[in-house]
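Below: one structure in structure tokens.
Note that one protein chain is taken out, while the other chains of the complex remain in position.
This part shows subunit A:
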Amino acid sequence: MGPFTLVPVTEFDSRPAVDTVSQAAATPDTVQPWKELGLKEDEYARIREILGRRPTDAELAMYSVMWSEHCSYKSSKVHLAYFGETTTDAMREKMLAGIGENAGVVDIGDGWAVTFKVESHNHPSYVEPYQGAATGVGGIVRDIMAMGARPIAVGDPLRFGPADAPDTARVLPGVVAGVGGYGNSLGLPNVGGEVVFDPSYAGNPLVNALCVGAMRTEDLHLAFASGAGNKIILFGARTGLDGIGGVSVLASETFGESTGRKKLPSVQVGDPFTEKVLIECCLELFHAGLVVGIQDLGGAGLSCATSELAAAGDGGMHIDLDRVPLRAAGMTPAEILSSESQERMCAVVTPENVDAFLAVCAKWDTIATVIGEVTEGERLVIDFHGETVVDVPPRTVAHHGPVYRRPLERGAHQDELARNTPDTLPRPEAPSELRAEILRMAASPNLCSRAWVTDQYDRYVRGNTAAAQPADAGVVRVDEETGRGIAVATDCNARFAALDPYAGAQIALAEAYRNVATSGAVPLAVTNCLNFGSPEDPHVMWQFAQAVRGLADGCAQLGIPVTGGNVSFYNQTGTTAILPTPVVGVLGVIDDVAARIPSGFRNAGDVVVLLGRTHEELGGGEWAHVVHGHLGGTPPTVDLEAERRLAELLAAQSPTGTHDLSDGGLAQALVEASLVGGQGARVTLPGHDPFVALFSESTARVLVTVAPDAADGFLAAAAAAGVPAERLGEVGGSVLEIANVGELPLDELRTAWEGTLPALFDA
């Protein structure tokens, strides 16, 4: 049997034969399953060259998972370097840790640092929606813990196939229950995210998970193993047969191909209780100063944790696999090293602190075991049953994986897409048609209320949530004394990215930036989760390269750094890739969360003002999608200077309420501002074309409300700041009344907006 064949444990009636380093040296001609493990022929040859012999089964397992696309970023590395090249010293000023660490860390002032990151768990969530999504949350939370931070909030950008597709009815409820089941059990408020439906995600849903953590700046921990003699302690859950091969098979192969299918049952199983205890245990360990270095065990399990810790340190490492607490008998070294059992962490601890470390773990009933130590020299040596089964230079595993400069090609159909503009689509003209289309849009799956989803998430726990969905951004208090806090938003309109990936990534950035600004916070840093099809498809690779450049250039223009990110390739079914989906997360700081700006129409009598300029921009927009099923033309123009001026105006002027304009344009913004804020309004549309005013998706626009006596001052400030501003009307009543369109009673709007998801998923 091969090293990755899952066999019921009871079939092991004797110790399995173990492939040792000496045996590997003596049997160079043994045929190895490198191809089945996802390695290319030249990659396997390179491993042999590095080691000067064939790898052992355990080494082959380590290299194959660590050199997988998911772990090694082999196709994206050459492009991601551009983030570094475009980050200036001024942008780095507030960055305490950046790309390459478990998560980026930024200084938010008063001695506080915040870390945040988004990661994908797409493929496991298609196979097993509940556990895939649950362990996605678990993984990102451990990344945040590994920086020394207390996780303080989560959020989940989710994408599914058509809302009414049978498979969406299988996947969505499971994913939502998994996100809630795990996150709620950890006591982390879920403050935002996205739910998007598009046919391109039908066989490949996107489950991205965001986590934000906070710490005192002096508590920042980095993943490295230094100091010969320091002990390596594995703590948390036991290591079992779950998730073996998950990285190389689930995350790096395309569904619909025959290979790898037999390993699909290996989605990991989450245990949020163990993770909650692990969080509290880790924080107590950090505060007691008992940790030199720390690393979470996620994709690639111990292979990743040991090789990355050793590679980042100043010596080698020796591990005794017999000491790893196991959940199943008879596991091979390769299985132990590749297991993706959840809720495990690995720490480097000085010998004198080991007892104190173990005592803290005992208090929390957390299993903790010394499994090895940092050594002199430069080798990662792993023993099993008294024999050496791994002896490798750790950097060759963790950092020196293959790097591909894959072919890029824009593709002829990109021009066809651009030529297929929405200009000739039939438009509503009569007021009654416009009114009907506002209602139809509000009820459409991508614009309707997300409450069916978000009401399954706890947004209150820990008592620091100052804003959560359906607000434009989540706002969380970090310091209870001063009120200092953060705002966070994630966004992406993949249809824009399909029309122009460079602009699409910038629009995603602009929207997340704007959402943070509408909450009253100052945008500070950026993270991303870049979901794309197969990198072996030159068109996909072109989309990816364009999106990275767009995002990096955009961040440079806005002066906020990308502090980390995640790439998920192979999101496709057969040869059909998903829409390019560069999800962008922006984090902002707010000096006192009490000064946050609420969402929507709150106070009767307030003046409604539209900030920003509306052009006729319908390409890739929600109206063309909902009403005509159309995707073509060019996306809205990006104007990041206008976004910056807008953000600065909002920070300086503190309106009484805000709502960002994005998907669905002004029409949807008016509907949501009314329903979320609980007040109607009487407004007159800007410009001469009510249709364009209602449904164009021009960027850099925000709906604000201002107290009547402050309105003139606000408009003057907008003019001085160079932000176009137009008074639309006044808040109040139980009707949204749009001049020359009609009256939309809030009750009627609410029925339309809130009914869709329950009707689809409350079966």
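One rule holds for everything that comes next: a residue touches a chain if its C-beta (ideal position, glycine included) is under 8 Å from a C-beta of that chain, and two chains touch if they have at least 3 such contacts; residues count from 1.
Just so we're on the same page, contacts and distances are computed from a predicted model.
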Among "Phosphoribosylformylglycinamidine synthase subunit PurQ", "tRNA threonylcarbamoyladenosine biosynthesis protein TsaE", "Na(+) H(+) antiporter subunit C" or "Electron transfer flavoprotein subunit alpha/FixB family protein", UniProt-listed name of the chain not shown: "Phosphoribosylformylglycinamidine synthase subunit PurQ"
Contacting the left-out chain in the complete assembly, out of A:Thr375, A:Asn464, A:Thr581 or A:Ser698: A:Asn464
Selected residue (touches chain absent from view) among A:Ala177, A:Val354 or A:Ala418: A:Ala177
Missing-partner contacts on subunit A, residue numbers: 173, 176-177, 180-181, 184-187, 271-274, 276-277, 364-365, 454-466, 477, 593-594, 762
